[in-house]
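This structure is in structure tokens; I'll ask about it shortly.
Every protein chain except one is present and positioned as in the full complex.
Chain naming follows the written order as A and B, and within any one chain the residues start at number 1.
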Amino acid sequence: MTARRHHPAARYLVVLLGLLLVGFGYALVTGVGEASAAPGGAAQNQGQIAQGRVIFLAVCASCHGVLAQGVPGVAPSLIGVGSAAVDFQVSTGRMPSREPVEENPRKPVLLHPWQIRALAAYIASLGGGPAIPSAAQVSQSGAHVGLGEQLFVTDCAQCHNFQGAGGALTYGKYAPPLTASTPKQIYEAMLTGPEAMPVFNNTTITPQQKRDIIAYIVQTRNEPNPGGFSLGRVGPVTEGLVVFLGLLLFMVFAALWITARHGKAHE
Amino acid sequence: MTTSRAIAGTGNWLDERFRGAKGMRTFFRKIFPDHWTFLLGEIALYSFVILLLSGTFLALWFKPSMTEIVYHGSYIKFHNMRMSEAYASTLNISFDVRGGLLVRQIHHWAADLFVGAILAHMLRIFFTGAYRKPREVNWLIGVTLLTLALIEGLFGYSLPDDLLSGAGLRITQGVLQSVPIVGTYASFFLFGGQYPGQLIIPRMYIMHVLLIPGLFLALIGAHLFIMFHQKHTQVPGKGRTNTNVVGAPMYPYFMAKTGAFFLFTFAAVAIAATFVQINPIWIYGPYNPIAISSGSQPDFYMGFLEGSLRIMPAWQWVVFGHTFAFNVFGPALLIPGFIFTSAAVWPFIEQWITGDKREHHVIERPRNAPTRTALGMAMVAFYGVLWLEGANDVLSQHLDVSLYTITEIARWSIFVVPIITYIITKRICLGLQHKDQHLLEHGVETGIIVQRPSGEFVEITRPLSEEARAKIVRPEPLALPSGAEEPVPPPAMRRTVGRVKARLNKVLAESVPMNGHGNGAHPDGEHAAIGPGDGGDS
Partner (left out) sequence: MSDSPAGRWPGDDQTADDQTADGAPRRVVGTPPPGRSLLGDGAADVPAAPPRELPSDPEDLPSAKRAERVVAACFMVAFLAGLAFIVAYFVFPVHTLDGVARSNLGLGLSMSLVFLGLAAGTTIWVRRLMPDVELTEARKPLRSSEEDRAAFEQTFEEGADASQFVKRPLIRRTLIAASLPALAAPILLLRDLGPLPRKDLTFTVWRPGLRLLKADANTPVTPGSFSSPGSMITVVPDGYQDKFDALAKAAVIIIKFAPGQVEYTNADHPVPGKVVANWTVDNIVAYSKICTHVGCPAALYEQTTHHILCPCHQSTFDATRGAAVIFGPATRPLPQLPMTVDAKGFLVARHDFTEPVGPSYWERP
């Protein structure tokens, strides 16, 4: 096993092993079971926050500072960002960031859900901020998809494209596609305004309007393409490529076939 | 085989009224030269027929009205939403008319193919010199047809009043508005007031279904008639001269082949309409002037205009209290003006430079006119840079390149890339000509190597067959002498214009002479593999 110690995944395995040991060890010692997401139970909350702090120190403090105060030029302060921001960043895999980039991409998630909840609770305890939405808050039953469409094209499509395919921003940033985002993550992103995205708090876009927008995004990305292959729904650019690489090429072959001299050898 | 009674009877009946026997016979016996590149124009013609048929179908359901209604159709996501009747009727065609979506997609794919085919056909005509006398008028008609096709397509995809095409319409209005002196008037007259107004879609509709198709029918008819009357050009080859046409007769050969090609065109469009979704307006949503999407592009044939708007630096001047918005009307009007005007006048410029006033019925292989081919490729490169810049945000997103960087690269490329393309293309043409000249003079290698008594190894070559020879030989020069090299040049040549003409004549005439004076093989049937006098150009 030590022969593989320089493997890039090794550091993650070590961290995971350490976390698991600490977590289980702590659980054994304090007698606290799997942390629940429900608020209430001060003793439970404190336990979760403490767990979160351990995870934070192991995974996040190297960039965000031991007190989550941020390191200028490296990572922002996390005081006041709220549990919603933590849940969004970590559950989409954006955090922990692997290397300094213009924009942190979605990547495979490192932490378990209970670890994410603990981490979120800890950060929330530092300075408050928007909370993780409940299941009811992101439920799409009764949503007005039509209003969601209008809100989406007015305030979201200019970055994320008509149906959430994403788009280019400046200096290497981009608005990511919304194809893989869960309703909770979409809600949290609107609420917290990650990276370059503006903040749409609950008084700017109300929770009901957020649900309408989420319903529109989910329905649109799930709906079938009745006209055939959608070419990624990119639009006229890919349609133009099909004209030249598909239609015209087909016609050229047809023309070659029709005009070929049957059986005559060519010099 | 005797003709069936029905056909003979009909023929007789018509002949008694129209005296058609001689004319129909001439028509049936008309010879059509055969080459696959001659079918590119037919793609455009048959796409046009498909557009007429599918467009008539769509017109039976489409409502060209900007009146807002509340939607209650089958696309549930938009229930109870307000939208224009134009948009709602397009949703209706797509989801509530059987075959509606198929015909909509056929119409749009056929429109894209129509323009693409016109471009391919135009390039073929240009690169083979088929626009030369006596076909200059047909070339002008063709350039006009291309311009009309672009406008027709723009109007066509803007009719459904969706968010994507509506954004394009706003851009069109902003461009129109920026034109000096008349811009605001033109914009208010076209839209019937402020943008967007209530009139633009009905107006575009009548231009799209009546006025422009009428012009198309007239111009396409003239285009075909001229081609018919002057007879089609032919590819150089054995037995093909400037005073004959060699090929197969119209009846039954050409009719069958062109019929098959029409069926292939329809098949291609039908396959695309079945398997590849195009213009899904329900994804874009109804138009709203306060909304926009990233990655908004017009249909591909407008891409070069979009690119020219994006590439332009922010150059605007205020002159005597008036705003000269060069950053807008420069790219939107001057660039297409430049491209289409230079295309239109090129046959006449070339005639002036080369002094060539003969009839040309045999086309030139592109390599045999190196300067012309290089200029054409430079123009294609210019167009191509603008085209790519039009998709810069899509490229940025999918190729992971910074957005501004693409534009900055394009701003330099628009000058550098055409120049490099010209140089490279010319070199390639001259190189291919050298290769042909080599073939003519030294013959084709047979791969048989023999040893001479003196010990050296030689490869036997054989002369080209007559057919192959006829294809390669180019007995006439590209340009007549301008008179500038004579001991006493004519007076016209001594003025500045004359000197410019002489210079251009020289450049345009650059070519490797290929009059086939070599007999194709050395007298003793052998050719030294290594030895003096071998290799390179001669």
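Observations, loosely collected:
The rule is short, and it goes like this: a residue touches a chain if its C-beta (ideal position, glycine included) is under 8 Å from a C-beta of that chain, and two chains touch if they have at least 3 such contacts.
This one's a predicted model, so the numbers in the text were calculated from it and none came from an experiment.
Of the candidate positions B:I281, B:M312, B:I414 or B:M493, contact with the unshown chain belongs to B:M312. Considering the full assembly, B:G239 is the residue among B:G20, B:G214 or B:G239 that touches the omitted chain. Seen from chain A, the chain kept out of the figure touches residues 147, 150-151, 154-155, 158-159, 167, 169-171, 173, 193, 195-201, 203-206, 209, 223-228, 254, 257-258, 260-263. On the side of chain B, the interface with the absent chain consists of residues 9, 12, 16, 29-31, 68, 74-75, 82, 94-102, 105, 134, 167, 170-171, 173-175, 177-185, 187-197, 199, 230-231, 239, 242-249, 252-253, 256-257, 259-261, 263-264, 266-267, 270-271, 273-275, 288-296, 306, 309-310, 312-316, 321-325, 327-328, 331, 359, 361, 392-393, 403-404, 407, using the contact rule stated above.
As a convention for this text, only the chains that are shown with their structure count from here on.
On the side of chain B, the complex with chain A involves touching residues 34-40, 43, 77-81, 94-95, 101, 105, 109, 112-113, 116-117, 120, 163-164, 257, 260-261, 264-265, 268-269, 271-280, 283-285, 288, 290-301, 303, 391, 393-394, 396-397, 402-404, 444, 464-465, 467-468, 471.
Every residue of chain A that touches chain B in the complex is listed here, in rising order: 145-146, 149-150, 153-154, 157-163, 165-172, 174-175, 216, 219-220, 223, 225-231, 233-237, 239-240, 242-244, 246-248, 250-252, 254-256, 258-260, 267.
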